[in-house]
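To keep things clear, I will list the structure first and then write my remarks on it.
Excluded from the complex is one protein chain; the other protein chains are retained at their positions.
For clarity, chains are labelled A and B in written order, and residue numbers in each chain start from 1.
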Amino acid sequence: MVNGQRLRAMIRKEFIHLVRDWRSLALAIAIPLLLLALFAYALNMDLKQVPTAVIDHSRTPHSRALISALDGSGYFNLCCSLRTLDEVEAAMRRREILIALVIEQDLADRLLSRQPARVQLIIDGSDANTGRLALNYAQSLLWLFNPQLGVDGVRVEPGMAAQPLQLAARAWYNQGLVSTYNIVPGIIAIVMVVIASMLASVTVAREWETGTMEQLISTPVQRLELTLGKAIPLYVVGLTDVLVAAGLGQQLFDVPLRGQPALVLLVASVFLIGVLFYGLVLSIVLKKQVVANQLALITGFLPTLILSGFVFTIANMPLPIRLLTYLFPARYFIAMLRSIYLKGVGLEMVLIHFALLSFYAALMVALANRALKLRLD
Amino acid sequence: MTGDWAIRARGLHKAFAGVDAVAGLNLHIAPGTLYGLIGPDGAGKSTTLRLLAGLLRPDRGEAAIAGFDSLKQAERVKQHMAYMSQRFALYPDLSVDENVHFYADLYGMPREQRLKRTDQLLDFSALRPFRRRRAGQLSGGMKQKLQLICALIHTPEVLLLDEPTNGVDPVSRRDFWRILQQLVAEGITILVSTAYLDEAECCSCIGLLHQGRLVREGTPREVVERSGLQLVSVRGVDPSRLAKMLRQHLDPGQIHLFGDRVRVSCADPAELMLRMGNWLPAGTEMVEDRPRLEDVFLALQQAPRDERLLAQVATGVTRRQGDAVVTRQLSRAFGRFTAVDRLDLRVPYGEIFGFLGPNGAGKSTTIRMLCGLLPPTSGCGSVAGYDLQRDGERIKQHIGYMSQRFSLYEDLRVAENIDFYGGIYGLSGKALSARRDWALELSGLGARRDELTASLAGGWRQRLALACAILHAPSVVFLDEPTSGADPASRRLFWDIIRELADHGVTLFVSTHYMEEAEYCDRVALIFRGAMVASGSCRELKQRYGQGRLVTSGGVVLPDGEVEPTMEEVFVTLLEQESLRDG
Partner (left out) sequence: MIRKLRAMLIKELRQMLRDPKMRIIVFGFPLIQLLVFSFALTLDVRNIDLVLLDYDRSSLTRAVSAAFEASGYFHIEAQVETSAALRDRLDRGLVRGALVFPVGLEADVLAGRGGTVQLLADGTMSNDAGILFSYATSIVQRFNLTLSPDRPVVELVPRSLFNVNLDSRNFYVPGLIVLMIQVTSTLLTSIAIVREKEIGTIEQVLVTPIGRFEFILGKTLPFFITGYLVASLMFVLARLVFGITIRGSLPLLALVVGLNILAYLGLALLISTVSQTQQQALLTAFFIMMPCTLLSGFLFPVANMPLPVQYLTYLNPMRWGFEAITAVVIKGAGLVELQRQIGWELVHAIGFVGVAVVKFRKTV
């Protein structure tokens, strides 16, 4: 079925194309580096120093105790003291503050009379996520603050008042909740999807557009030789990207690889085959570089960023969208990578994902070979 | 090889979108034949070759190559055959060697055998010095030869070539055909389609394809003789006026203005000469001429000459006096490389000026300077009265530029292309719609105005490109290889249009390496390595350089000695002389 000499010839030719267009190749290698640097140094969703305003109508030891509890946490930066709600709104419009704490005049009275005292937290809802995070932090701080209140409503020595129930929370696999740990696997996936499917999406279409395909199919070359010959060099590029991203993750950001490195390579290979042949299918079916390339990018980049569980956890999404995510193989890949990296599990623990990913890859290989016609009509 | 034929087609049928491309074709070609397939644009030449190669599935009928069915035994056929498509189909970013080895591997050639064969073929085609060069950087002729080498690497029994010499300069064309002759001598069967009938004359057998059917077959000589066609050649002081006069008296379809003479086809030359003698001006020379394949072809196609169309060609053109293009010591250097070296040109209004030279001689750099795209590094010149150094932008208002390959947007419709160019020449409203009607008339595409340009065949496309280039009625028009790849009838009509424009005072500056195009020019200049080598009318050049070289492009000496040298021969002689001088 596959003739070794012909396959080698195809592979060599495709390699030459890759090397001769060195700018594209350089970009293909540089993109994962850039992403990794960005995520490692610049991007995180952890809150620090949220710019906060305070309106303190109470001005009592009680209110000051509350304010200093927030201030001392490190999450909030009490940058200004305001007097009216209008001032708060104006400051938010100017993006100077994100939240504001409003303490009413009756705080001390209510605390002393054992009535629940209310403080208001005004959030800039235009950035709902940061707002919600800030709210959660403030809420947690308050839960820690309350048990420390003495009967007079002012703080007593920490730890004095015993609580009936305490929560001991621990995160497994990632004790310090370091976000880079789950980002490195995500980047590997997104880079592979985009690079592999984008590079693959032009290869066949370009041969149709320039007319070389007509010449090529007049020779004894077989379908599988053609598709494999195109996929293998790109597979090497993709795997290089994986190794670069994984190696840097380990060297620079100390991302632990608790599972088998060979397993990472196996899973990455299957995934790579899937996305490469997806790109080839686009290229074969659409026969036009522009259209195939656009489609590869559109169906690759954003869905992988958003629907794969990379940044946004799939379990938090509504059901129809959750079902939709099963169409994107990055989903299985990222889930498996995370498990192998952080949980150190073996293949038997991720078998379902692996099976689905392999099915996807096999489907794409079959589709590509079915769609490719060695004839002009 | 089995049987007595290498290529066979029986009742071959193929239709595209309900239109028959090949309609019941029967073809039997014996081994060792050099078979030329000729026919007008859209006659089904490419489709026939693709059907034979098994690249298309026929609707009916069967094709076979070297004893194997093209469809059912496609794998075997591919082993025994080589096919060369019309477009340049090699990888431009691969070197010559890399391309050859790629195809050698695809055909499963063992290594030692391949090295010998590659060397042999590279020597054969004189490509050996360029082994490491990227295919994209080769000249047109070298590209075609490389493509041929790739097709020959596995020593096929049958070779199918689809218009292999499009875009190739005369020297390379000559080399190419010499190679084909040698291959046939080695016993390979070759089926070649071509739009150039001088090439077809070198074949041992030709078939004339018309509307998907074979209408004539035989040796070139047989085909010409069986047509019963006779020719009279008329030569006078002003060939253009002479042609007009002849058209008034005779059927315009008979008249063909070619170079400095008018060829009149007829059934009885003696009678015709007697008749013409009555009204032709004194001093006009009349001789009986040998009809060529092209004349048979045209007579068969019966392309009517559209007088109404020709009368409209020059609408809107203002006649101007003096020189349209003048250059003095015009030079352009790129770094240390001098592309154009002290060029002196003077072209008056109303002249068809041929600017000849092989690929890379500096033709396109000169044209780019004359069009105001590229400022000269030294020297000066003017086009339509505007200075090249200072008025680059103004020049563009007064010139038209047509390059057959690139000027149209294939993804736009016919009328949309016209509207686009009309718009960027500043036309709108009534002026634009008047010009649009004119352009549709000129290109003969009135009924097909809503078709995509990509679907047009060569001849239509050229006329549309020309119409777009002269929408604003410029007085100087630059034409870059305007008729490459079109069939003879389209070429003839195109040159009739060009002549009409010149008669109305438009200067046509034709840059080409097709010597047939040169024959239509009033005056030609030959440039080589950036400098002018020779100039004058075709007749002058033929007298000066063409003596004693009575060979046609195939390297075959014609039997009758009274043949005039062609421009192609002049060109080759000159280039050989120049190359020798430079060592």
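As a convention for this text, a residue touches a chain if its C-beta (ideal position, glycine included) is under 8 Å from a C-beta of that chain, and two chains touch if they have at least 3 such contacts.
Model, not experiment: these values are computed from the prediction.
**Student:** Which residue among A:73, A:174 or A:240 touches the omitted chain?
**Tutor:** Candidates A:73, A:174 or A:240; residue touching the omitted chain: A:174.
**Student:** Can you tell me which of A:35, A:188 or A:204 touches the chain that was removed from the display?
**Tutor:** A:35
**Student:** Where the complex has a chain not shown, which of B:181, B:397, B:537 or B:577 is the residue touching it?
**Tutor:** B:397
**Student:** Can you tell me which of A:78, A:121 or A:243 touches the chain that was removed from the display?
**Tutor:** Here the residue in touch with the unshown chain is A:121.
**Student:** Using the touch rule from the top, list residues of subunit A that touch the missing partner.
**Tutor:** 21, 23-24, 27-28, 30-31, 34-35, 38-39, 41-51, 66, 88-89, 92-95, 107, 111-112, 114, 116-133, 135-140, 142-143, 145-147, 149, 151, 153, 161-175, 177-179, 181-182, 194, 198-199, 202, 286, 288-291, 293-295, 297-298, 301-303, 305-307, 311-313, 315-318, 320-321, 324-325, 335, 338-339, 342-343, 345, 349-350
**Student:** Considering the whole complex, not just the chains shown, which residues of subunit B touch the missing one?
**Tutor:** Subunit B touches the chain not shown through residues 371-373, 393, 396-397, 399, 401, 403, 405-409, 411-412, 416, 419-428, 478.
Please note the rule applied: only the chains that are shown with their structure count from here on.
**Student:** Could you state the distance in Å from the CA-based centre of subunit A to that of subunit B?
**Tutor:** Whole-Å distance between the two chain centres: 58.
**Student:** Enumerate the contact residues on subunit A facing subunit B in the complex.
**Tutor:** My answer: residues 3, 5-6, 8-10, 12-13, 16-17, 20-21, 210-221, 375-377.
**Student:** Note which residues of subunit B are touching subunit A in the complex, please.
**Tutor:** Per the stated touch rule, the residues are 50, 53-57, 75, 78-79, 81-85, 87-94, 98, 101-108, 134, 147, 150.
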